[in-house]
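What follows is a single structure, written as structure tokens, with notes after it.
All protein chains of the complex are present and in place, except for one that has been dropped.
For clarity, chains are labelled A, B, C and D in written order, and residue numbers in each chain start from 1.
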Amino acid sequence: MLEITLFYIAATIALVATVLAMTRANAIHALIYLIVSLLAVAVIFFLIGAPFAAALEIVIYAGAIMVLFVFVIMMLNLGEEGDARERGLLQPSIWAGPTVLSLLLFAELLYMISTIEGPVSTQAVSAKEVGLALFGPYVLAVEIAAMLLLAGLVGSFHLGRRYLEREE
Amino acid sequence: MEGLNIPLNHILLVSTLLFSIGMLGLMIRRNIIFILMSLEVMLNAAALAFVAAGAHWGQPDGQIIFMLILTVAAAEVAVGLGLVLQVQRRFKTLDMDSANRMRG
Amino acid sequence: MNTGQLMALMPILMLSLTAVVLMIQASIKRDQGLAWWITAIGFLLTLWGAGYAREFTQPVTMLLMVDDWGLFFTTLILVASLVTLILSKDSFSPEGERKEEYYLLLVLSVLGAVVLIQSSHMASLLLGMELMGVALYGMIAFPEKGELPLEAAIKYLVLSACASAMLLFGFALIYAATGDLSYGGMGAKAAAAFSQEPLVLMAGSAMVLAGLGFKLSVVPFHMWTPDVYQGAPTPVTGFLATVSKGAVFVALTRFYLDGQLYQYDSLIMALSVVAMASMLVGNWLALRQDNIKRLLAYSSIAHFGYLLIVLIALAAAQSTMSSELIGQAITFYLAAYIVTTLAAFTVIANLAGEDDSKSMLSAFEGLFWRNPVQASALTVAMLSFAGIPLTAGFIGKFYLIMLSIQSQLWVLLGALVLGSAIAIYYYLRIIFAMSKTSGTMIKTESRAALGAQDIVAALLLLLVLALGSWPQPFIEFAGAL
Amino acid sequence: MGDMIWLVPLIPMLSSILLMLGSGSLPRVIIGLLGVCSVGAAAVLTLLVGLDFLANPQPFQMTLWTWMQVGNFSPGIAFYFDGLTLVMMSVITGVGFLIHLFSTEFMEEDVSYARYFAYLNMFVAAMLVLVMADNLLLLYLGWEGVGVCSYLLVGFWYQNSANGQAARKAFVVTRIGDTAMALGLLLLFTQLGTLDIQAMMGVANEQWQVGDTLPLIACLLLLGGAVGKSAQLPLHTWLPDAMAGPTPVSALIHAATMVTAGVYLIARTNGLFLLAPTAMMIVALIGLATSLMAAFTALMQSDIKRILAYSTISQIGYMFLALGVGAWTAGIFHLMTHAFFKALLFLGSGAIIHYLHHEHDIFKMGGLRSKMPVTFWSFMIGSAALAALPMTSGFFSKDQILLQAYLQPDAGPWLWLGGLLGALLTAIYSFRLVFVVFFGEAKTQPDGDTGWRMALPLVVLCGLAMVGGYFIIPVAEVFPVASGEHPANWVEYVSISVPLMGLLLSYLIFHSGQLNVDKLVNSSLGQWLRRFWHSGWGIDWLYDRIFVRPYYRLSGIMVNEPIDAIYGLIVAINQTFNHWLAESQTGRMRWYIASMVFGLILVLTLALQISAEAL
Partner (left out) sequence: MVMVNLILILLLGGVIAMLSERAGENIPRRVALVVIMLDLAYLLSELWGMPSLTQLQAPMPDDPSTWLMHFKAQWIPAFGISIELALDGISLLMVLLTLVLGAIAVSASWTDIAVKHGFFEANLLWTLAGVLGVFMALDLFLFFLFWEVMLIPMYFMIAIWGHENRGYAAMKFFIFTQASGLLMLVATLALVKVNHSATGQWSFSYFDLLNTPMPEQTAHWLMLGFFIAFVVKLPAFPFHTWLPDAHTQAPTAGSVILAGILLKTGAYGLIRFAVPLFPEAALDFSWTAMALGAAGVVYGAVLAFSQSDFKRLVAYSSVSHMGFVLLGVYAWNELALQGAVMQMVAHGFSTAALFMIAGSLQERLHTRDMREMGGLWQQMPRMGAVAMFFVLASLGLPGLGNFVAEFLVLLGLFQISPWITAVAALGLITGAIYSLILMQKSFQGEPNPKLQDHGLVDFAGREMLTMTVMMVALIGLGLYPQPVLDMAQPVLQSLLEMTSVEAMP
């Protein structure tokens, strides 16, 4: 029961934090809410027997990726007037239509998902199993993922370098 | 960890909600940073669904995909933030609505 | 993993090797001329690898499926990449000192495409697509000057990531419903589980279709296409139009076939609507477009609409004979489309370069009298797009019509005919512009000797004509795949 | 000699071609010689063949080659020669020769001398083909050929667009009739399987009963052609306008030969018309109505050629009346005599016009009697014959027509009465012309009288107009035997006296002025009638409103292609879609994303819907 209760709490936190993140005017505030949301999701991972995933979520997602955002926001040095502008943009005329679309999407997905039954597994999938699979059948995926990271690296290097060079 | 019986569809519900919120953020925000954040939310929602499904079937595959999603997210964000810097430098704004030189 | 499997992976290995060599070269001494040659040799080696791997066709782990069909497209894509490479040589002049990175990205993108083509598992599909995509972002945004490439890149990145999220969520739903991530396993389990959870499966498949549909730029996921086509440097546009789209379509076909999605009426319905909308909307959009790159973007929307007919026909087809036709149809149409598009972009890249104003139709006026080779190539490309006999595009259309008739897809056939009829107008506009004699004023402009790009254009022109007028060998070849 | 008949049309034809080819280079003398002699040669040949035939009156047929052979349709380029042919050929070549001769002087100063003779020769050739044709298709060839020549000659002075207008009117109006005739040909071939006139009439007699519908329709269609060409109601309106051509042309084509082709056609196909009594009756009625209408109109005209034109219409009306009542011989007889005296009158008027500086208005002439004696006597004799004064050629032919009309079983006396009225009017208007032009005070000075090339034809025609009535035309074999009945003597007396009465009236009104009709004329009814008759009973006006203007208006509306507007609409629809869709490409990312989400929802809905049904 505890797990279930925890799940609902975590889920609520994740949702609320995400909504807040999406609606903030200040990027840093939003980022912090987002991190909260990611941590809550990590809790859910832990609850459904994926502790390894939970750890990665915290370390890489909430840690590394979000920090990347923080760096960039700091580099751009967005000021208060930027926040005011952002606030001004969140008018109902802007979000009404998209909200309807999102709700429709959600409703449809909900309707479809509702046909799924059954609980998640009672057996936790350990890090070892994941590791075995990762370097067993998925070994090629790891290799390609490396290439993917290389592409991201080269791309961001090329783009960022120019930015830095010009700044000087 | 005995007696875990969170219904799968509840987790999926959460992930769907997250996905929809991310989508919504994508549609309403003009600031490129927020747009990238929204994308992260959506990817994260998908990741949650994968891990849940993996847990449902008791397979590690869900978590592996989760890791791949992490990679993808990292790569995308890296390039994306690189672009953000360029956008700021050349357009002097982060408002994506102003980036509409091409149309028609 | 045994040696055979390793041999089967030869194209991927070669590409990876090229990427590594490029990196090492860049870290030792930056020299873009050398980098170009390394890339070119790498591509050629990969071409050899693709041929070599034909001896070892087999599934490699559960992620990749190396078969003749995939290897054929690998070859095709490498040819397209080589053309892109040749076109890129003289582009991006301000970036000259940093072009090694561009070549590296190109190699990585091709690698992604190859993985995509050979993928038989959601993970490899995801990775292939993302690898191709992420490298492409960098390539699109590569030029340092001008705002258009940057705008194109950011649009492509955001929208593409959004599409990836949709795709991933779809995969997740399918996984939740079936518990298997490989296409084959998923199909088999879905068939077994059909009575239980078809809705989730449908939702997942629909989202996957949406995600892949984005990459193929079918309506209503098409809006990015013209902007990105226009903004990207022309060689990259050509790459995007051929390699990216071709690879994604092949992946879609595998997913669709192995996952046995063709048995679900609702998906067919969705596909049909998308196909019809693409055929009509694409052609309508192109109708009065004056920027030739945008025009080709719209035209590509229509073409992938046509091509979707094949997948729909597959569902309706009952006899074995027709499935053979379907394989040929995809192969032929995609090959024809890729070759034709390459021909078109070769000419555009040569003439317009990265100057956006030069890709306006008015810049092409009188081209016949200035540069007959390029003008002929573009003309033949346009005729091929329009599906005029003796060009490759006609045989492609021939297949599509044959399939529609066979599967009695009258509505789609009607849309195909209507769309093709509309399309004639804008393809002809280009030809007409090129044949304007008022452009002869520029005749005095001294014409450079036959350049490499002229030769490429001429070769592609001949290829389009050869495929169109003597298709028998290729049909036999495609039939054997 | 009979073997030579194919030369008769060929000689003028060759001459015509020669003239056309050499139009720029031949000297005038040669042109004149070629033009006249070719027709002269044709006339001589006709004479020779005719003498042969009279000696041995055996009709014969001669095929030059098969024109075309499709299935059982095999009309030949073939000639048929019998008495009727001979009469027609004689008139055409004889009168034609005289008129050619006349023309050499009349047209002497025209720049397009060669073109004139080329057309005129071609006309003679075509007309000969018309009358010699063995089958209806070849006849149709000649029929259209003369129509074209008429068109060319009416519009000969092409630089005046009024002439062009008249020429086109002539062609188009007759073409309406021709089209009916063509349909008749189609019907006849479809029903009877041949267009050979003799064979066709034979088959028709076997296949059809008297009074059947099919022969009626066929005859009416042929009649359509005939009324068109012969300027009968309701297709007569072209003839007065056709006077725009050179006067000898009017004499030859629009008086002596071409306009009587309709009469010839009906006479030639008498075997068909006999099968359709209703058609015969219609022919008679049309003839009578036309003759009266034209006579009244002629009375009111002041243009000398128009008077003669209406008189021609009127006289052909008589011929139709004759045909309609079965007086075949009388009809053809009148055709011949009419050719003589009307050609005479036209040539005479041509002489007047020629020497009066192209003056056409009779009220501007006057007192020409002494200045142009040859012309005066020509006119006297011609008018006498036209009015059918006793002993002139016209008397014999018209008298026969009236008598036979009286004998028509259904409505004989009425037809006769109508004919009498026409005769009266004819006498009045023809002598009105003579009195006004030649008597009274001189208003214009002519340049002189005719030269020999003009005088000779006039003199010869005078003679023919006088003695033509004594000719016996060899057509007994061609037509069914007449009943031989004779009406009561009083009928004959009345018929003879009426023209004389007309002469008297004319004298009293137009010369002596003893009978003053001013009061009558100036009454409102009189004025109205005057205008009404002057305008040719308003028929031209009516046609203008019913056909010509609507056609112009129609073409005015159509000029911008209503059909193309439909295609234009299709284009516009596509452009609208293009516009809308291009608007949707706003370049804004949020909008693009919304579109993708919408697409996702769409796809999901489609997937959901059918799956839900399947559940």
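By our rule, a contact is a pair of C-beta atoms (placed from the backbone, for glycine too) under 8 Å apart; a residue touches a chain by one contact, two chains touch by 3 or more.
Remember, predicted model here, so these are calculated numbers, not experimental data.
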Omitted chain - touching chains that are shown: C, D
Option touching the unshown chain, where D:6, D:79, D:106 or D:140 are the choices: D:140
Residue touching the undisplayed chain, where the options are D:82, D:105, D:178 or D:241: D:178
Residue, one of D:151, D:238, D:435 or D:592, that touches the chain absent here: D:151
Missing-chain contacts mapped onto subunit D: 20, 23-24, 65-71, 73, 77, 137, 140-141, 143-145, 148, 151-152, 155, 158-161, 164-165, 167-168, 171-172, 175-176, 178-179, 182-183, 186-187, 189-190, 551, 554-556, 558-559, 561, 563-564, 566-567
Those residues of subunit C which, in the complete complex, touch the missing chain: 369, 383, 386, 388-390, 398, 401-402, 405-406, 413, 417, 420-421, 424-425, 428-429, 431-432, 435, 437, 440, 471-472, 475-476, 479
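Keep this in mind: only the chains that are shown with their structure count from here on.
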Pair joined by more contacting C-beta pairs (B-C or A-C): B-C
Geometric centre distance via CA averages, subunit C-subunit A, whole Å: 31
Length of the line joining the C-alpha centres of subunit A and subunit B, rounded to whole Å: 5
Separation of subunit B from subunit D, taking each centre as the mean of its C-alpha atoms, in whole Å: 94
Multi-chain contact sites of subunit B, meaning residues that touch two or more partners: 8, 12, 19, 22-23, 26-30, 35-36, 47, 52, 54, 56-57, 59, 61-62, 64, 68, 72, 75-76, 79, 83, 86, 96, 99-104
Residues of subunit C engaged with two or more neighbouring chains: 123, 127, 130, 134, 137-138, 141, 154-155, 158, 162, 173, 176, 199, 202-203, 226-227, 289
Chain-level touch network, classified as line, ring, star, complete or other: complete
Subunit D residues touching subunit A - in the complex, by the definition given at the top: 590, 594, 597-598, 600-601, 604-605, 608
Sites on subunit C touched by subunit B in the complex: 122-123, 126-127, 130, 134, 137-138, 141, 147-148, 150-155, 157-158, 161-162, 164-165, 168-169, 171-173, 175-176, 179, 181, 226-227, 230-231, 289, 294
Residues on subunit D engaged by subunit B in the complex (per definition of touch): 582, 585-590, 593-594, 597
